[in-house]
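Before we start, here is the structure in question, set down as structure tokens.
A single protein chain has been omitted; all remaining protein chains appear in their positions.
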Amino acid sequence: MAEKLTIGKALNAGLRRALEQDPKVLIMGEDVGKLGGVFRITDGLQKDFGEDRVIDTPLAESGIIGTAVGLAIRGYRPVCEIQFDGFVYPAYDQIVSQVAKMHFRSQGKVKVPMVIRIPFGGGIGAVEHHSESPEAYFAHTAGLKVVACSSPQDAYTMIQQAIASDDPIVFLEPKRRYHEKGEVDTEATYPLHASRRVRPGTDATVLAYGPMVRTALDAATAAQEDGRDLEVFDLRTLSPLDLEPVFESVRRTGRCVIVHEAPSNVGLGAEIAARITEECFYSLEAPVLRVTGFDTPYPAARLEEDYLPDLDRVLDAVDRTFGW
Amino acid sequence: MAEKLTIGKALNAGLRRALEQDPKVLIMGEDVGKLGGVFRITDGLQKDFGEDRVIDTPLAESGIIGTAVGLAIRGYRPVCEIQFDGFVYPAYDQIVSQVAKMHFRSQGKVKVPMVIRIPFGGGIGAVEHHSESPEAYFAHTAGLKVVACSSPQDAYTMIQQAIASDDPIVFLEPKRRYHEKGEVDTEATYPLHASRRVRPGTDATVLAYGPMVRTALDAATAAQEDGRDLEVFDLRTLSPLDLEPVFESVRRTGRCVIVHEAPSNVGLGAEIAARITEECFYSLEAPVLRVTGFDTPYPAARLEEDYLPDLDRVLDAVDRTFGW
Amino acid sequence: MAKGDRGAPARGKEVAGEPAPDFVQLLTPDGERIDKSVGADGVEYTIDLTDEEYRGLYRDLVVIRRLDAEATALQRQGELGIWASLLGQEAAQVGSGRALRPQDMAFPTYREHGVLYCRGIDPILPLSLYRGVDQGAWDPAEFKVNMYTIVIGAQTLHATGYAMGITKDGKVGGDDGEAVICYFGDGATSQGDVNEAFIWSSVFHAPIVFFCQNNQYAISEPIEKQTRIPLYRRADGFGFPGLRVDGNDVLATYAVTRTALDNARHGQGPTLIEAYTYRMGAHTTTDDPTRYRVASEVEEWQARDPIARVRAFVEKQQIADAAFIAEVDEQAKQEALQLRERVLAMPDPHPLTLFDHVYPNGSPVVDAQRERYAEYLDSFEGSAH
Partner (left out) sequence: MAKGDRGAPARGKEVAGEPAPDFVQLLTPDGERIDKSVGADGVEYTIDLTDEEYRGLYRDLVVIRRLDAEATALQRQGELGIWASLLGQEAAQVGSGRALRPQDMAFPTYREHGVLYCRGIDPILPLSLYRGVDQGAWDPAEFKVNMYTIVIGAQTLHATGYAMGITKDGKVGGDDGEAVICYFGDGATSQGDVNEAFIWSSVFHAPIVFFCQNNQYAISEPIEKQTRIPLYRRADGFGFPGLRVDGNDVLATYAVTRTALDNARHGQGPTLIEAYTYRMGAHTTTDDPTRYRVASEVEEWQARDPIARVRAFVEKQQIADAAFIAEVDEQAKQEALQLRERVLAMPDPHPLTLFDHVYPNGSPVVDAQRERYAEYLDSFEGSAH
């Protein structure tokens, strides 16, 4: 069954279906109940599933994640909403020292099948702490998996897969794209931890995830006019990365550009560049280039268009790989 | 004046001198006072400078960093001890959202000249959470500077430089090396944020910092026997990285291996590999290789020798760069 | 939770129409003066201001509300990115803000526009944050008001540390002692940081007043989601006094805050004040409160308006005449008008300022990025791009 949904509505539908299918699934977070979340991603769920399953919590992120660990030990499958990216840090200890390590340290005896939903990234004109891209902090943490959706279809499918998975998963939602619409096939099946070629091309490879997938695709469209045929990947799974298809592409194109909003220094792009260089050393015509946020704190809203990678900066990097 | 000191004693002497020279310098943390810290780095300081300047705090890391921010706003220069690497995460929000951003967001009006001392890394046979290498989490955070000392001389000099700097600095101490001895020239002067070539060589470049510098040097000595002459760098400043001298070296040697204890995925090594590849693309004979902790949580003590990079794993990587 | 006429459910049951015994109130919603009121801390509070001072408080309240309304309008018109209105909380902010002495330091959240006004901060300054032009425009050292803090509760530890610094500086113990006031909301009381701040303040006997504006909501969540007992009682468990004040009563708020600050500056340690009030508007301009609260509740609180009661009082007591009321309205209008004009005239920041002030001592990495971006921007110069 296919219908046209926004990313936000697709997430809502996915959460609803997860709640329906498994009575152990819980949703918890600040304002997720009566309000339906500040982005309305959980809209209507408390009304239909009750306060016992869709829980408005006290205002404390460490409490949200820490109690979710306990609920998971008890057999529940909590889906925690962190209201904005910049507010996940009070829970950082629980996430990196508890959630990430529990299965390993118990030698598999204790599972904490949790999903930590984070609307992430900038571009919405917000005040500080509302536009962060914290994915590297989680991807560097062994024991966590990290995924990012970029389309309504993935929003719908991936959120259900993440909830069904026994792995603890940080689930990143491209908040500036919540309102973008697309077809959703509610019966589609495909693997969660796989990257996807979203545009075939021959001249250079462009990698993106979350909100930057659209930017990369727009850049590819623009490049077409200049006679350049870009291949674009939506990475989808940020930890573990699924780079085999990317290696295959870079071996063909010899050029690669990575796009993300997070600062460059020790970001995902660095890992991907290092891995591609290891695997495609003799195929590279130019070093893998990164188009990212700058190594500054996220700036005031009226500077964010300068801070964030856009079509022009992507094309500029592609140009540079050709000029090497 | 030169004397032979351990890294631990050199830190103690450096802290003492900082306390003497600036009445605004404070030391705060758990057990730093009467006990002198669990590693005795602050031994004797409370006795000599009083409880007002060397403060045993409540057991709360967010409290330590958060109140230090306030003390810094009031004009103090707090030096915060985090007892072990794995216990810095409860303070993560204060560090990345407050300490790191304060100067930027206030457009330079508010400075928080703090030093966050963290004994880091493994190899001491400890239980969990006592052997972490969290540097990537901080290096990815714009607004923080991150340094690591590896010798008594640097321990003595760098801690004073860090305290004197107005930048907020995460100061990483190689806890497994606290007892290693070396000459300390108490009048030595050199820049804080500079990498250093600690062994000249011609065949390949090895990069390390903190506890892995000794490992890299030992590997170089061993390689000498095999007829390979390795150049070794102590990176010292992890953010900002000082890579110009490294680029110069790699352009000469064409081969580079990076060593750190932290997991590989999205670690410092990734950034360095990416930057070297960007800058030395046509000089590289092989991709930059990384010798790191594995992408698993830090294991039980009896597995740590397998987890941690050692001389053999460094040499193995060097070999591989020659076999490319 | 039923919200009674005086809005003061306290230790026992709330008695409708009567302030609960430990709810400090000095001016009823009808504008009647209460001579003395005993707080949960056992202290009897009273106040005696000059007519000039009463008029001053009225003026503050009216101007602040008007400026706030202007900011809301500016946001609606797209001139601000977002706005966090203080509507309904004017008395809590003016009462506490005016209770500060010049040497005191304030740590606000993101809603303390009224406190800033009382501290002499040009109202344009917080607006640049909400317009997206910067992230903090005033100099905390100059006005003794720290920057706004958006991460809930984080500023409570900063305030505590600052207060510890006051003690270290030997600036407690006399009338010229310094004190800190730290603002936060009802929701914030659930954060670990806030509770750690209570602990540190208690252990170090810091000269600080924790001023909690319980406006009954943390975005959509009513106070019951954060606590089962009145918030001011949180202090009991940490070993310092806590009390509840009618946060819609500017006189009572002024009285309790002044006393608590003076206690702090004299070396008597922290106090927790719960200003019991109500957020009359939305959480911010992006919020829709109709989704989670009923109109009748808002109406009930309308009857306890913080400004109406002062106006009734100053009129009844003939402290102010119609001319004064009109003059204040006119002043408010003019200030709002100027504010609007200045917001519209506010220049956008230059792109390259993005790279400024990342570090006091700079960074070669940031410098290189600035340089490269400058070149990149230049490359478009003259192009049709």
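For reference, chains read A, B and C in written order, and residue numbers begin at 1 within each chain.
Criterion: a contact is a pair of C-beta atoms (placed from the backbone, for glycine too) under 8 Å apart; a residue touches a chain by one contact, two chains touch by 3 or more.
All values reported here derive from a predicted model rather than from experimental measurement.
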Where the missing chain makes contact, among the chains that are shown: A, B, C
Contacting the left-out chain in the complete assembly, out of B:A2, B:A194 or B:L303: B:L303
Among C:H158, C:R233, C:R340 or C:R370, the residue in touch with the chain that has been omitted: C:R233
Hidden-chain contact residue, picked from the options A:Q21, A:S106 or A:T202: A:S106
Touching residues on chain B - with respect to the absent chain: 30-31, 33-36, 38, 56-60, 62-63, 86-87, 89-90, 125-130, 264-265, 294-297, 299-304, 306-307, 312-313, 316
Where the missing chain touches chain C, by residue: 189-193, 195-196, 199, 202-203, 205, 224-229, 233-239
Footprint left on chain A by the chain that the document does not show: 52, 57-58, 60, 62-63, 65-76, 90, 93-94, 97-98, 101-111, 113, 142-143, 145, 165-167, 239-242
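Criterion: only the chains that are shown with their structure count from here on.
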Maximum centroid distance from chain C, chain identifier (CA atoms): B
Chain nearest the overall Cα centroid: A
Centre distance in Å when chain B and chain C are each reduced to the mean of their C-alpha atoms: 41
Distance from chain C to chain A - Cα centre to Cα centre, in angstrom: 36
For chain A, residues that touch 2 or more chains besides their own: 62, 86, 89-90, 128-129, 265, 294-297
Residues of chain C touching at least two other chains: 134-135, 151, 192-193, 358, 363, 365-366
